[in-house]
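One protein chain omitted, others in place.
Entry: chain A
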Amino acid sequence: MDPFTNSLTMDKPCPQSLLDTGVQGSISRPFDRVDGPKKVSGKATYAAEYDVPDLAYGFLVGSRIGAGRVVSIDADAVRSLPGVIDVVTDFDRFIRVAGQGGETEAPTQGVKTITSRGEIIAIVVAETYEAARDAALQLPVNYEREGGAFDFAAHRNEANAPPDGVTPAHASQGDIEKAMAEADVSIDVTYVTPSQNSAAMEPHASIAVWEQDGSLTLYGAYQMPTSDASQLADALGLPSEKVRIISRYIGGGFGSKLGIAPESVAAAIAAKQIGRPVKAVMARQQVFEATVRRSNTEQRLRLAATADGTLTAIGHESLVSNQPGEDFFEPVGIGTHMIYAAENRLITHEQVPLNFVLSGSMRAPGEAVGMVGLECAMDELAEQLGMDPIELRRINDTSIDPEKGVPFSSRCLTGALDEGARRFGWDRRQAPASRRDGEWWIGMGMASSVRGNMLMESSAKVEIHPDGSATVSSAMTDIGTGSYTILAQIASEILGIPVWQISLSLGDTNDPPAAGSGGSWGAGSSGSAVYLACETLREKLATAMGVETSALTLKDGQAIAANRSQPIGELVGEGIAAVGKIKPGKQEEETTQASFGAHFAEVAVNSVTGEVRVRRMLGVFAAGRVLNAKTARSQCLGGMTFGIGTALTEELVHDRRDGKLVNRDLAEYHIPVNADVPQLDVHFLRERDIHANPIHAKGIGELGISGAAPAIANAIYNACGIRVRDFPITLDKLLAKLPDPN
């Protein structure tokens, strides 16, 4: 039987939610992850771990020049090495850069031209991994160096406005110059953040298998399989329906796996050429060099205020970088558009063309680094005003979008600030450089948090089987975010079927298409699709019981109505299925939607060495309905820890001669380790957002990083009185200015 369909476009608010009227008690509960036992026992299957017969191993070859062209590849020099099957390249179809999230066309193709060091130009295929690696490292390639821009400072004057992206490249309102001139108090400072890498623990990996009918099955590590299948098909010159992507388990993404990466196209072309399946896993160094980075930024912050702390102007002008001709720009000012009221506003982005590895999305593109500049500048302004930094933010909170003039769908910024201050003991904060503990200076800092909420077109199928169990299937993914668990909880709550009786199929493009995991839209979008499917199934169950839907109670596998109780499985015949489809609509324009929060940090700065230790951190967040208190908390812990990395350790270093990433591995690119992270606290405020979607939840995965780094930076200032505007705040930037410890 064909499944029923239930579609919803979010043109109107959804004040009623079945998640509020369900009685199963599954929603929001801190359930352990349903995929947990597999993950802790090594039974979860990631991209490179499928047991495919007759598999050949591919090892990628990256360019050793930063700009120019490939003159020749001497494949014969390695073809005769033991175990080598072939050296494969395709100067037209290999992708020059990774794909951006959500694109349905192939990223820039053609690898005769080199636009960054490490660009993937060939793949060596062999019977074993060892033979492929050895041959790849020996492969002679002749290059011709030509042009290239490798120094941000030297080329900053060539910056120009990119096409608008998720935020406009340029936006202005009122007259910032006049407001600055007339202000009682003003700030004009420049903050700098370096390039960063998502550094998901699982390297990008593909196993390409060509089927008898000419279609391609690719086991890959992808956040957005539906659009990635289109990208891959376009790159290979196939219709999209001829490409199936399977991504059941993904070892983290953080933006780096939104689009396809070069190993997928290389594996597919090699597999076709040798007539066998090919596995290609990027070496960690290749992940750094040939996927995406977060752009470095240079941010000019101007704030103007009256003596009572009312902001009259906000200026946030950013320089970012990407390869020439690439449109994506780091949307630094995206949070600045909506977080504080101020009549005069100027928010701009200019792109410096550089031959570095492609800039793309990394966890909370925009806010993750944009809030560094804005929230540190707010701290500086508060100090000039002689005002508590929380009070400054409270004064400038707004219920109306300061640029669009529409209301926020829900907004608990002041609530988060106040609750955080109370829980953290903010009243114990002292003046800068006045609190000591042995040889350590101790300080507290805070920052606001904001992340725009998005709804993306998504669908999901839910089936109820005659044995009373249910199955949820969708091309949605779980990249560690908890999708498997929260989708089971949503279905469980509405259908009254226990979570353990719900099985899931995610990450397969043969299932209903979905937007996947990115931009914190996953739970709201896919969760709503599951909700809609269940809504229809609930109606069908009521019909089968012969009662009105409103009279039906579903709990513990029983349908209860009109003094009768019957097993749900008995009402579905051979089984029933429904597909739910959600689409964004007018609510997106009629309200501004975002999650809000506040970060608090206490740090210790060593008075002798300048070493910084984070002692404790608290994040208070309001993101609509929390679907699983445990996985939501973990998402926030992860974001806050990314903030520790941004504040203190993470920096990609580009060689100014050829753009080579000097620190392209996990020993030299310093993500936080266990000893860097204290016990972090997370608290959620109660909130429902009826404008966002029918499940009333907003995005949470990127909220935890927004504002985390500036809270630490502001705490460092409070500890030792040193304002560092060049991130990360490593001890060398503090050492010379440390106050006299006596």
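Simple rule for what comes next: a contact is a pair of C-beta atoms (placed from the backbone, for glycine too) under 8 Å apart; a residue touches a chain by one contact, two chains touch by 3 or more; residues count from 1.
As a working rule, contacts and distances are computed from a predicted model.
Participant: Can you pick, from "Imidazole glycerol phosphate synthase subunit HisF", "Tripartite-type tricarboxylate transporter receptor subunit TctC", "2Fe-2S iron-sulfur cluster binding domain-containing protein" or "Cell shape-determining protein MreC", the UniProt name of the chain not shown?
Facilitator: Per the UniProt record, that chain is "2Fe-2S iron-sulfur cluster binding domain-containing protein".
Participant: Out of A:Glu119, A:Glu202 or A:Glu330, which is the one that touches the chain we can't see?
Facilitator: Counting the whole complex, the residue in contact with the absent chain is A:Glu202.
Participant: Sort through A:Lys12, A:Lys43, A:Arg145 or A:Lys586 and give me the one touching the missing partner chain.
Facilitator: A:Lys43
Participant: Looking beyond the chains shown, say which of A:Arg302, A:Arg345, A:Arg633 or A:Lys698 touches the absent one.
Facilitator: Of these options, the touching residue for the absent chain is A:Arg633.
Participant: Of the residues A:Pro672, A:Gly699 or A:Pro728, I need the one that contacts the missing chain.
Facilitator: A:Pro672
Participant: Determine and list the chain A residues touching the chain excluded from the picture.
Facilitator: 20, 28-30, 32-33, 35-46, 48-49, 51, 57, 83, 128-131, 134, 198-203, 249-252, 254, 281, 283-284, 479-482, 626, 629-635, 637-638, 640-642, 665-667, 671-677, 679-680, 683-684, 686
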